[in-house]
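One chain of protein is taken out of this complex; the other chains stay put.
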Amino acid sequence: MNFASDNTAGVSQPILDALGLANDGRASSYGADEWTKRATEALCEVFEREVGVFLVPTGTAANALAIAAATPPWGAVFCHADSHINTDECGAPEFYSGGAKLVTLTGGGAKVDADECEAMLKGWGFGVVHQVQPACLSISQASEFGLVYKPDEIARLSEICRRHGMALHMDGARFANAVVSMNASPADITWKAGVDILSFGATKNGAMCAEAVVVFRDDLRASLGYRRKRAAQLFSKGRFLGAQMAAYLENGHWLELAGRANVAAARLEAVFRKATGARVAGPVEANEVFVWLNEAADRALKGAGAVYYDWSGDPGLGVPGGAGEKLCRFVTAFATTEDHIDGVARALGA
Amino acid sequence: MNFASDNTAGVSQPILDALGLANDGRASSYGADEWTKRATEALCEVFEREVGVFLVPTGTAANALAIAAATPPWGAVFCHADSHINTDECGAPEFYSGGAKLVTLTGGGAKVDADECEAMLKGWGFGVVHQVQPACLSISQASEFGLVYKPDEIARLSEICRRHGMALHMDGARFANAVVSMNASPADITWKAGVDILSFGATKNGAMCAEAVVVFRDDLRASLGYRRKRAAQLFSKGRFLGAQMAAYLENGHWLELAGRANVAAARLEAVFRKATGARVAGPVEANEVFVWLNEAADRALKGAGAVYYDWSGDPGLGVPGGAGEKLCRFVTAFATTEDHIDGVARALGA
Amino acid sequence: MNFASDNTAGVSQPILDALGLANDGRASSYGADEWTKRATEALCEVFEREVGVFLVPTGTAANALAIAAATPPWGAVFCHADSHINTDECGAPEFYSGGAKLVTLTGGGAKVDADECEAMLKGWGFGVVHQVQPACLSISQASEFGLVYKPDEIARLSEICRRHGMALHMDGARFANAVVSMNASPADITWKAGVDILSFGATKNGAMCAEAVVVFRDDLRASLGYRRKRAAQLFSKGRFLGAQMAAYLENGHWLELAGRANVAAARLEAVFRKATGARVAGPVEANEVFVWLNEAADRALKGAGAVYYDWSGDPGLGVPGGAGEKLCRFVTAFATTEDHIDGVARALGA
Partner (left out) sequence: MNFASDNTAGVSQPILDALGLANDGRASSYGADEWTKRATEALCEVFEREVGVFLVPTGTAANALAIAAATPPWGAVFCHADSHINTDECGAPEFYSGGAKLVTLTGGGAKVDADECEAMLKGWGFGVVHQVQPACLSISQASEFGLVYKPDEIARLSEICRRHGMALHMDGARFANAVVSMNASPADITWKAGVDILSFGATKNGAMCAEAVVVFRDDLRASLGYRRKRAAQLFSKGRFLGAQMAAYLENGHWLELAGRANVAAARLEAVFRKATGARVAGPVEANEVFVWLNEAADRALKGAGAVYYDWSGDPGLGVPGGAGEKLCRFVTAFATTEDHIDGVARALGA
């Protein structure tokens, strides 16, 4: 009953097997191998076009590299105050970009509010050397609080970016969950809606350590090879990144994995909706459930061995907390089983 | 017959198996797992003392983090002109340190010449704000040209460092090969000889993607947790780094792997010494063989499918090249088989 | 009638004369001159103790150096959202610190709210590697909206800093105005109240290009000599920085200059309070007057040749704007004359 994070899960069996299969004889190092080629081709297929692909082992690396490619040191990166890049990466985007500034926006459910973004840009001193220059907007798909951006929402944000000369970056640590949630085509919620560069996550969804910077805007590609190496993110035995990513993508494995996580979240939500002492904090659109628990429910769950995060503040998902309630975050993963959900139900008497 | 690099080899079976075994249920993320604990304990045992351990996936990361921990942005890092940090990391040490300067030394076989180092420090403007300040000396064990530093050589360099307030960093991408080569205790060629911080490599010697920054001087530890996260080098599913490193170290597996590589290099050297058209360029002390090949020998080897690097310049190993000869580098690995060596012998008619 | 900024004024005559007097023969370069020594001694006298002094030509340099000395690259700098370091320095603190993050606080009149600061720190993940670490609180004395911090307000903030291991930086671009405003001793509103490092401004108050980083906490001094040189802020003909600062401080010249500016601001405030179509937006405690002007008043003033900034938002000084009013900022300087004030009065028919 571990709902602490999707990254406490292990590796899906097909991906683990792929590592073993890749371990066959000698292979060219630093990404010049067959598996990396397969991963790249699979990503091109997924996105229905030629894309630039740079494999790295961590999501923070993918985000920091993508943002650095789009942002000069004197640039501003617009993002949600609750975004992972702002709160959980110890300043990696600042480091990789050479000291850019993250400018934070608000908005319910950790989704950027387009009106607020537009308003902030309206008052900005473009071309004024005293001010950092808006260079990039970063949004998370799905968001840190489990919501998804619909194609038209992305299109609106990308239109704002276009008008202000900014790149649109998508932190897709949970991209697969969003794709499954909306039953959308990956192309429709990225480049066709105006996304320029994507952190395509696999680690949270069943890989061991594999993410890709996927580049849709060609001028953002040139620096990334150097940036990745210089940031010490280029694997010597690159085939093992390639093998993970290829296995993740081939035969729709990634969508199957995300489907499991999303279904588990929906079931967990249903359990909470029926239970006493628990009130779901708002919509559940991917693999995260935010819930207000009263003391008894919290005690019962912890007593039953459930692991989850106490959250602080209000996630802005629409349902405010009440007296004696605390906010808790439950994350499901491909490895979340019926048993786990049933365990929650039992603990809550639901 | 791939002698291009030790990183074209795959993963040793016990390490690969360890990944599968670690993939059991949920585990705390970001290094708070049992496997990382085991790896840390194993390193403490190997070095016969408590050490600080920071696991990362690439050797460049280990080097850049270690150097950054020891060097302020206005610091100078003394190193050999042919060191990996100077020639093959696209400026990673400069990036991680915030812009420090690498000051290059010469010396045969890519080993730092202590006299030259001393002489350069003698003329340095310590405390003069116009000059970058010597903060760190970085040496590679084994060196990039396959030589090892003996304990007394390290002690001499560390004494110079001590006297000038510099830290001594060891790039141990091929540390295991050096340990086996000298049949030395890891402690004797590191902290007992004055090494302050070590990049402990495993990837070139049979791991998939696992290196450790091993810290012997306590004051160098404090920043490394933040630096690693900020550099996007902290794995979320940290158990898979821990599992690699634990399997690498436990039961002397690492020394067995390095032993295989070193023996292969010795055999290869013997083949070259017997062959016509090949002259070994100097001592072979680890798993690299530099050899001068005449055109016929080069053609014969390439014709037979041998893969190796044409090198430029003179490695300074003591045997200069002659007319019509070109320098070539052969690297052996744990996966180099008798067959590979025999193939070389056959191609050269030796 | 130029009220755009204090930096549109020129240089006070005694400071200009000092440049001529310093231009006598040869002098040691890079700060090893008599004038720099005099300036340092004068600052020690002003602060009634030994202080570290680093002269630089711009206020942004003083701020960025001071903050960098107190903040590691993974550090957080707490500051007001309207602070100069956050809005007007194009990311200089981020650049100089190697990518630290500015965390913004609110509070009326661009003064940091201690309760909000305390609350934000309470929820911070100290020691958690995923989060940047609070290292420094920066406050502006006088604030960007013309308010001053009283000694007890500073003491409260410094106590918060102490408790959280943070340094307290004061941006004193208008420090002289604050000293005069409170008739406080410089010591009482800096180190005696817990300030660790101060950007001591002179340029806005009659110098040509002279600021000092004044260091009260000894451990913050060591890096500043190197940081200043590396940032290209060390003058070769350092005597001309020293001469400015010495002339500024000697015989209380700096307080006389600030007194003129403050008196002018008070007079201007009085004019606005009597005038029709103008409502002072709140307390005037230094040399800045924020005022709500209706359209007629604004037109009348601009028609009469007055120069001042249209401001946006609400400065939080206590008097909100009304319909048809716009916020305007008037800054006085040592060079503001009775004539200028009278001109405003005439234009407004006051």
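Letters A, B and C mark the chains as written, and numbering starts fresh at 1 in each.
The rule is simple: contacts are C-beta pairs under 8 Å (C-beta built on N, C-alpha and C of every residue); 3 or more make two chains touch, one makes a residue touch a chain.
On a predicted model such as this, the values are computed, not experimentally measured, just so you know.
Q: Touched by the hidden chain, which of the shown chains?
A: Across all of the complex, the chain we cannot see touches A, B, C.
Q: Using the document's definition of touch, tell me which of A:73, A:172 or A:186 contacts the absent chain.
A: Only one of A:73, A:172 or A:186 touches the chain omitted from view, namely A:73.
Q: Using the definition of touch stated at the top, determine which of B:89, B:144, B:298 or B:325 touches the missing chain.
A: B:89
Q: Among the options C:79, C:92 or C:261, which residue touches the chain absent from this view?
A: Here the residue in touch with the unshown chain is C:92.
Q: What does the interface between chain B and the hidden chain look like in terms of residue numbers?
A: So the residues of chain B touching the missing chain come out as 73-74, 87-91, 94-95, 97-102, 123, 129-132, 312.
Q: Go through chain C and note every residue touching the omitted chain.
A: 2, 4-5, 7-11, 16, 19-20, 22-29, 56-61, 63-64, 89-92, 95-96, 203-204, 208-209, 226, 229-237, 239-240, 307, 335
Q: State which residues belonging to chain A touch the missing partner chain.
A: Looking at chain A, the ones touching the missing chain are residues 30, 72-74, 98, 129-130, 133, 223, 225-230, 234.
Everything that follows uses one rule, which is that only the chains that are shown with their structure count from here on.
Q: To lay chain A over its twin chain C by CA atoms, how big a turn is needed, in degrees to the nearest 5?
A: 180
Q: Just the number, please: Cα centre separation of chain A and chain C in whole Å.
A: About 41 Å separates the centre of chain A from that of chain C.
Q: Report the inter-centroid distance (CA atoms only) between chain A and chain B in whole Å.
A: From the centre of chain A to the centre of chain B is 35 Å.
Q: Could you list which residues of chain C touch at least two other chains?
A: Within chain C, the residues that touch at least two other chains are 73-74, 98, 129-130.
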